[in-house]
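Every protein chain except one is present and positioned as in the full complex.
In order of appearance the chains are A, B, C and D, and numbering begins at 1 in each one.
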Amino acid sequence: MMKKSLFGIVALASFMALFLTPAFAGDAYLVGFSVAVTGRGSGIYAPVKDAFDIYFKQVNARGGINGHPVKLIIKDNAAEPSKAAAHAKKFVTQDKVILFMNAALSSTYAPMVQVAKRYNVPLFFAGAVCPDAVYPPKADPNLYCSTAFGAKYDSRFAIPFIKNQAKGPLKLGLAAMNIPVSRGEIDFAEELAKGMGIEVAGKVAIPPPTPDYTPFATKLKSAGANWVYAWAPWGCEVKTFEALRKLGWKGKYLAYAHIQAEDDLARLKDDDFYVFGTNAFFADDTEMHKKIRAISVKEKTIYPYTQLTEGWIAAMVLEEILKKTPWPPTPEKVRTAMNQIKVDLEGLKGGPLVWTKGNHFRTVNYYRVYKWDSKKNGIVIVKDWSPLKVE
Amino acid sequence: MAFASGYFKTTYKSDLAIVETFSLWICLIILTLGLIFFPFFASAFLMDLANQVFLALIGAIALMLLTGYAGQFSLGHAGLIAAGAFTTAILFKELNAPIWVTLPTSGLTGAILGITFGLPSLRLKGLYLALSTLALHFIVIYIGAEYETQRGFATGVVIDSPSIGPFLIEDPRLWYFSLLIIDILVVIFSINLVRSRTGRAWMAIRDRDVAAEALGIKVASYKLSAFVLTSALTSIAGCLFAYYRGFVSVEAFSLHMTIEYLAMIIIGGLGSILGAIFGTIFVVLLPYIIDALVDILHVPTRLTTYMFAIKYSAFGLIMIIFLVFEPSGLVGIWHRIRDYFILWPFKHKPLGER
Amino acid sequence: MQIVVNVIVLAALYCLICCGYVLIYRASRVLNLAHGELMTIGGYFLFTVAIGLGNDPVQSFLLAFIFSLALGFIVYFFLMRFMAGESALASVLVTVALGILLRGLITLIWTSQYRHPLQHLGMENSSHQIVEGAVISTFGIAMVISTVLLYLVLFLCFKFTRWGLRMRAVGENPILASQRGISLHMYYALSWGIAAFSVGLAGMIQACDSGLDPDMFVIGLKAFPVVLVGGLDSLGGVIPAAFIVALAEILTIHYISPQASEVAPFVVLISMLLIRPWGLFGTKEELERV
Amino acid sequence: MDKAIDLTLDGISLNISGLEILNFISMRAYKGELLALIGPNGAGKTSLLNCISGIYHATRGQIRFKDRELSGLKPHEIAQVGIARTFQHAELFRHMTVLDNLLVGRHIKMNAALLSNGFFWGKTIEEEVAHRELVEEIIDFLELEKYRKSNALGLPYGIQKIVGLGRALAMEPQVLLLDEPSAGMNRQEKEDLARFILRIRYEIGITMIWVEHDMQLVGDLADRIVVLNFGNKISEGKTDEVLNDPQVIEAYLGIKASAKG
Partner (left out) sequence: MAKPKNETLLSIEKLEVVYHNVSTAVLGVSFEVRNHQIVALLGINGAGKTTTLRAISGFLGVDDAKVTEGLIQFRGEKIQNKPPHFITKKGIVLVPERDKVFENLTVEENLQVSVSLRKSRASGQDFKDLILHYFPVLGKVGNHLGGYLSGGERQMLALSTALVCGPRLLLVDELSLGLGPIIVDELMNLIKVIRDEQQVTVLLVEQNALAALEIADYGYVIENGRIVFAGDPDRLRNHEDIKEFYLGQGERESQKSYRDIKQYRRTRRWYG
């Protein structure tokens, strides 16, 4: 009976803990961050958190922003919408953050968007896909996005690129993962391609947990595709490519460059595997890259430095936002700051990231294409920054 | 005039009362008052947790009726919630249907799915049945994903807050009270059900189906009725879920959700509505309790990544601990604590008590 | 032709995964829902060992085998042993909880990054033309060969060795087996060990073939229909069932729609349950018992 | 005795996976009589009961209740016809109280539907109270008062059997099949059981087919006896006649019958 009573007391104490949220120092910029460190797709989102950790450790070590430290309240939502929703509510009502962020599966977006709208607090997506509401011309006043992905825009760059690259008759294969985001983009790419007079040979949507990609690759190969375009989570893109190669497919492959792309290019060492994206690779070795690498090594980040760019950019943007937010900060002031952001990303992207009142995505999206070059035994740029205006 | 030295029932009707004693009435009234006044001092975060519990409770009670009372296993619970949510989403998007259309239609969809996927229960038992209902999950999710993709709702279908007449149910407090009323209805409905003819038939089938059939219970139709009722209730919960969250997306209905519901009824204690309530509160709040404990510990930011992984494991570990050491569930602990106070200062139950 | 090879490789993978489901179920009437996690961990074992040993595939694999086997024993002795006599549902839920625990541990130890053990083993996953128009990768071959070997060894053991015989006896009637002097714990642990080993092997080959990440566990769930179609308690039933399901899946990819391949196994499962609820080779009494 | 025939079995044979369990058994039960079915272990007595109550389906032969053909009916349909049974091992619903166990017995006599049950509206309450009264009568009849709200799981074996009997009685059957009701009872419990059986026989007047091992009980109580041995009927008739039939004594008491083969 003693043990059982103890059990009850522990339960009661934990329950009380729910009500007692720790008080934060009043002089910090409070930012909420709900991220999928565990659970589905956490491989993409956890590095963002990793980058934020080291970035703001530095910022705070420098004395913070405008003389105030930045306090990130980081919560793990394990990619579950209900947890993301609860976190958002907690950030806004209990912690009184001035802005909150999301880096998780797209299913967590809507509940957080709801909170942002309802409580009129800006929400900043630092994770994967940008929701429609951030695009111009009528961007939602509370939603912002700095991520590399640009649904609909990516394919607008990719399909013409493939058309230009292809020598001889082009037969385009399309690969998506069977999740609405990915399939939507690939359907869009199919229309684009058809509009440009490209023959689409085969389109596959691969169910998320697939033990064997070979059957899907077989389908693409037997359809006679000599170029394949994939816009899906990285695992799906690269595994489809590998499966195609294992089948002896000789064509070329263009995939969206996720954070893992650089490492995998070096691993696969395949001359016909092209990746495109809006973030510069560490192969560029700019000053900024050296800096990130140095800090990452020094702080012993959990994820390799090559995967930190995405998070680093978001962190730079956040720093810029907070810089423009005069003390004492309010969501209102943050919003004002966010509507006139121009961040020089120092080579991490093709140009500055600019937010305006009507465009919370970026005014210009710069794309670059990389691939492995076995002659040079390194990653080379196939096509340098090409701007694509976002309107 | 003599006073009765205890509580006596004089009619069979009074023996049927749910709330049997005066003191129980007082407890209930205090609980109700607490529930009524809770929204007026709770933060929006706590309100959200309360609403989450209320939402989950409908599904948990439905599953309890099916598994805890009728003895049928199902792994398709998340699929049923998804079915309700997608019915709502499709009706809302395609026909701009109001809640008084979507809610019953969701229930109907659930009922139809219940019949379809209850049919294997006539031939299958236990694990076989559980695994065949897994197909329900995958098929519903597949259909949902197809709808989302075909209609171009890449990041999920957004649904507006429902309105009943002139009232727009958007405020968490309004949600709270709406859900509270629905929950109370569901709880009372279930309690009534399990103490009357239908419930007894279910329990008879669960305990000994051969004997039940020999007593004239149509085993097949009762199994089906359990599936239909559960599915309908669950789908209704799915509809409310869609409205409360304001969006529907296939990624939100993973198998993990099914497992959470199973955990609710088993940790709560199978075969008890009270157990479903306890289990729901426990399972819904557990991650946040661990969260809060982590907050109190003030783990350095650098280590939080590890803390999150540990937190994720802890959910599994706590489930294991419960299943291994407390098979009768939270309701078992509750009975022991209650007995302890009732019997105090004596240690043992008098003989002859059950 | 390629389609046939694809079916064979996929069926081999399913066989390898489902072997464990059946072994554990036959021995202790528990359906192990943490099987996918055991598989993933097998892959991670190989990854860790490969990094530690570096470019030594034979030793790496052997060590990873031992780890997987040991994991199975540990799971039995420290967890499942306590579930004897509990309801089937509770036992199954324990394995579910174990799965959650293991997934958390995987993220904790190995993070959520994509991993590629092949890099560290110093091996190539090249492809080989076996017949005109059909190609198979090295690890595809490895998958098929190890499946054949595993099943062959298991069948021979069950048929001709004393412990195999006793394992069958334990599966059929644990009480009588125990009364005939067989220590159940040992045989249950053995079945968990072999199950963890076989599924870990699947995980290792899978990791070499197409990389490793924590989400791999879902493949374990995808193999479910195979076990049910074959009959939960029938090891021999797994093989035809795996072929049927793999065939259905691959034909769907090719002739219906690739995304529908997700539900194809379940359609097979449901049609199977309508015709023979106890599976292809399962015993009818089995159905009554569970 | 009223000679109206209640139950007719006509050439019942039963094969289960190749094993001949019952072999062309014909017998009849007259209205209101207490018909004992005896025979050594494995003679097929319980199988015969299972055939009547629809749990097994006879391979050949017919079963009629009054003029109604019963072959092929499902157990619950047979229950609705008015044939109740008890089980050798009571088979109570373990997690339910005695009261609820008995109320399950009232199932076919109640007709409130699911929704009305859930809302506990007028009809349900009326029904619950009315049937509760009837069940209380059975509790009174079988002297189960002190176990009313106990869980079936913890009851002494003898009491479980009596509850099983009560559950069958609650169905208000016209024919009652008793499967070794006295098994596992001591003398005192058997005396009680005998009393209950007699009361059912004379007061309520239900036809009973009674599988029994205890020869004394059979000898004292039964009106008529049917004897089975290895799936064959070897004797049928008035109690005294059957018990003195040398063939029965041989089969039953296990004295070597080499002469007969």
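In the analysis below, a residue touches a chain if its C-beta (ideal position, glycine included) is under 8 Å from a C-beta of that chain, and two chains touch if they have at least 3 such contacts.
Bear in mind that the values here come from a model prediction, so they are computed numbers and not experimental data.
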- request: Give me the visible chains that the unshown chain touches, in label order.
  value: C, D
Message: Among D:Gly11, D:Gly154 or D:Pro246, exactly one should touch the missing chain; which is it?
response: D:Gly154
Message: To test your reading of the contact rule: which positions on subunit C touch the chain that is missing from view?
response: 81, 84-85, 162, 165-166, 168-169, 172-184
Query: Since one chain has been left out of the picture, which residues of subunit D touch it in the full complex?
result: 41-42, 143, 151, 153-155, 157, 180, 183-187, 190-192, 194-195, 198-199, 201-203, 213-217, 219-221, 230, 252-258
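Just so we're on the same page, only the chains that are shown with their structure count from here on.
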Query: Compared with subunit B, which chain's mean CA position is the farthest off?
result: D
Message: Suppose each chain is reduced to the average of its Cα coordinates; what separation in Å results between subunit A and subunit C?
response: 34
- prompt: What is the distance in Å between the mean C-alpha positions of subunit B and subunit C?
  reply: 33
Query: Whole-Å distance, subunit C centre to subunit D centre, using C-alpha means?
result: 49
Contacts with two or more other chains, residues of subunit D listed in rising order: none
- prompt: Got the subunit B residues that touch at least 2 other chains?
  reply: 145, 305, 308-309, 311-312
Statement: Chain-chain contacts, ordered by label, are A-B, A-C, B-C, B-D
Message: Help me check something: in the complex, which residues belonging to subunit C touch subunit B?
response: 31, 79, 82-83, 86, 88-90, 92-94, 96-105, 107-108, 111, 221, 224-225, 227-228, 232, 259-260, 262-263, 266-267, 269-270, 273-274, 277-278, 287-288, 290
Task: Enumerate the contact residues on subunit A facing subunit B in the complex.
output: 1, 4-5, 7-8, 14-15, 17-22, 37-40, 46, 49-50, 53, 57, 72, 74-76, 78-83, 85-86, 89-90, 92-94, 105-107, 109-111, 114, 118-119, 129, 131-132, 151, 178-181, 183-185, 187, 205, 299, 302
Subunit B residues touching subunit A - in the complex, by the definition given at the top: 43-49, 52, 145, 148-149, 152-156, 158, 170, 245-247, 249-252, 254, 256, 285, 287-293, 295-296, 298, 301-302, 304-305, 308-309, 311-312, 333, 336-337, 340, 347
